[in-house]
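A single protein chain has been omitted from the complex, and every remaining protein chain is retained in its original position.
Order of writing sets the chain letters: A, B and C. Residues in each chain are counted from 1.
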Amino acid sequence: MAAAARLCYSASGVEALLDMEEGEVRRLIELLRERGHESPFEHASFTFAVEGISRACSHQLVRHRLASYSQQSQRWVRGDPGEHVVPPSIARVPEAARLFSEFLERAGEVYRALTAMGIPREDARYVLPNAVATRLVVTMNARELLHVFRLRCCQRAQWEIRAVAYLMLKECRQVAPLLFEKAGAPCEVDGTCPEGWVECPRYPGGRRS
Amino acid sequence: MAAAARLCYSASGVEALLDMEEGEVRRLIELLRERGHESPFEHASFTFAVEGISRACSHQLVRHRLASYSQQSQRWVRGDPGEHVVPPSIARVPEAARLFSEFLERAGEVYRALTAMGIPREDARYVLPNAVATRLVVTMNARELLHVFRLRCCQRAQWEIRAVAYLMLKECRQVAPLLFEKAGAPCEVDGTCPEGWVECPRYPGGRRS
Amino acid sequence: MAAAARLCYSASGVEALLDMEEGEVRRLIELLRERGHESPFEHASFTFAVEGISRACSHQLVRHRLASYSQQSQRWVRGDPGEHVVPPSIARVPEAARLFSEFLERAGEVYRALTAMGIPREDARYVLPNAVATRLVVTMNARELLHVFRLRCCQRAQWEIRAVAYLMLKECRQVAPLLFEKAGAPCEVDGTCPEGWVECPRYPGGRRS
Partner (left out) sequence: MAAAARLCYSASGVEALLDMEEGEVRRLIELLRERGHESPFEHASFTFAVEGISRACSHQLVRHRLASYSQQSQRWVRGDPGEHVVPPSIARVPEAARLFSEFLERAGEVYRALTAMGIPREDARYVLPNAVATRLVVTMNARELLHVFRLRCCQRAQWEIRAVAYLMLKECRQVAPLLFEKAGAPCEVDGTCPEGWVECPRYPGGRRS
């Protein structure tokens, strides 16, 4: 990525440009980040297996269009409402948790009853709730990942996709610490906030930059 | 669109190129289509309001990435399982239809009970089934629309998104008949079929080209 | 665009949402802009005829990938170095201007001599200088246009593409004043500057935000 960035401003060939010390790479990446010259970040791409998220969450995730997805299909794979996600706000309230759990169980019974009557899976799945778990393989380049982290690590993002974004960021930092050193919501990266959300646990009263 | 296509091969300015008779426009568009020179089709874009489709269907629709979407959010808008889609295979079987209808009613009760307990809408929606209706505004250019119609007007596509695709194609043909004269599944457009699906009602036994 | 944005947060149908007063539309668009909720801006798309720009400039323009282009082809259209762009820094220096003009004339002679020898246009064009004029039809949506204006209206952008960007912005403001009221380089839109360019005529010494 650093060699690609240098190429734009150098008369040297790529082979020569690949010969950089780590300090130089770091300075160059920091400069690109500061100036907002993000296109070289596209040369590095990352593939994730995302498992056990709800369909509510996957519906949000696949809205990021500069990315590639392969998702478990409810048309072909037998649905199993037993595998599902419980929102913490529901888990905290015993009465709500009981209602939720019974309803998910009922969803499984109805799904199985429908398929037993010969209804195809692709139609029986119309009863499956948003909570039911799904799996995806997701590929994104570093530029798009930084953009996703800006939006989805924000306190205003929905809690489940925020949790997924943090886990993805953690993985990214393990394999490419330099690229993702400064990553996350705008408040964490550059101290700004476009949201102005009065209930933000981070900025009560809704700081705006 | 025709003027843009002519521009590539002409020394004239755009103003002069806009002066075409309908017959010329038709011949040019047919030529582009035959040769697979699809890029001029991108200059024409179309915006649709899609209402009353299920979340199962919208999850598929938004997977087309060369398009723009604004979708009713289940995080902010109160969910209403009373507005939902019933798959024909279920509607046809009285016992299945009854089970389905009762379950959707139960989903509404549970959703309302949860919000009454103070569970936020964005979490209560985890009980909402795929069948629940949603609304989107969708913008696509003609090139992407032709691609979507190839995939989604096919008998192998899921019935609900196929129905949406046909309705969109019908609208397109009303406002831009020339562009969408030859549009739809490959079997209808050029007599080919990549699927080889043995149960295809059109090609029993699975014609492959 | 405003109706699409409202749809995300409303239980109403699209038809009802289209019924907005201009003041409401204005407030909504301002809110979206402030919060950085840019996706509804994608529903409005704009098509430009760009004529008389140099190939140096068109090579930069087509690097914006979320857009559609039809460009006059030097493979098929006879090249004419008589139609070309003179950089102001050259026009200002008589000796440079003379040298430039003679060279462009020579380019025309060599091009014509090559084609007269039977060299195909697609190969004779290898002698055509960057200054030679070209034509394009360009389609972009409002979101991408705002992004292009941020980059290309900046004093640091190359002068020719900056001039094109300003002309495009002027046209946009005529047909959609609300969408493009706040548009241009970051210094003009929100008073920030990521470039830190010490020679900036606007911020001598290189203001950084």
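FYI, a contact is a pair of C-beta atoms (placed from the backbone, for glycine too) under 8 Å apart; a residue touches a chain by one contact, two chains touch by 3 or more.
Remember, predicted model here, so these are calculated numbers, not experimental data.
K.L.:
For a quick check of understanding: of C:Ala11, C:Leu32 or C:Val110, which residue touches the chain that isn't displayed?
P.N.:
C:Val110
K.L.:
Which residue among A:Gln71, A:Ser101, A:Thr115 or A:Gln155 touches the omitted chain?
P.N.:
A:Gln71
K.L.:
Taking the full complex into account, what residues of chain C touch the chain not shown?
P.N.:
54-56, 58-59, 62-63, 65-66, 69, 74-75, 84-87, 89-90, 93, 95-96, 99-100, 103-104, 106-107, 110, 113-114, 117-120, 122-123, 125-131, 158
K.L.:
In the complete complex, the non-displayed chain touches which residues of chain A?
P.N.:
3-5, 7-11, 13-15, 39-40, 42-43, 45, 47, 49, 51, 68-73, 76-78, 80, 135-137, 139, 141
K.L.:
Contacts of chain B with the missing chain: which residues?
P.N.:
These residues touch the chain not displayed: 34-36, 194-196.
The definition used in the following text is that only the chains that are shown with their structure count from here on.
K.L.:
What pattern do the touching chains form: line, ring, star, complete or other?
P.N.:
Basically all the chains touch each other, so complete.
K.L.:
When the centre of a chain is set as the mean of its C-alpha atoms, what distance in Å lies between chain B and chain C?
P.N.:
Centre separation, chain B to chain C: 32 Å.
K.L.:
Could you list the positions in chain B whose residues touch two or more of the other chains?
P.N.:
Those would be 69.
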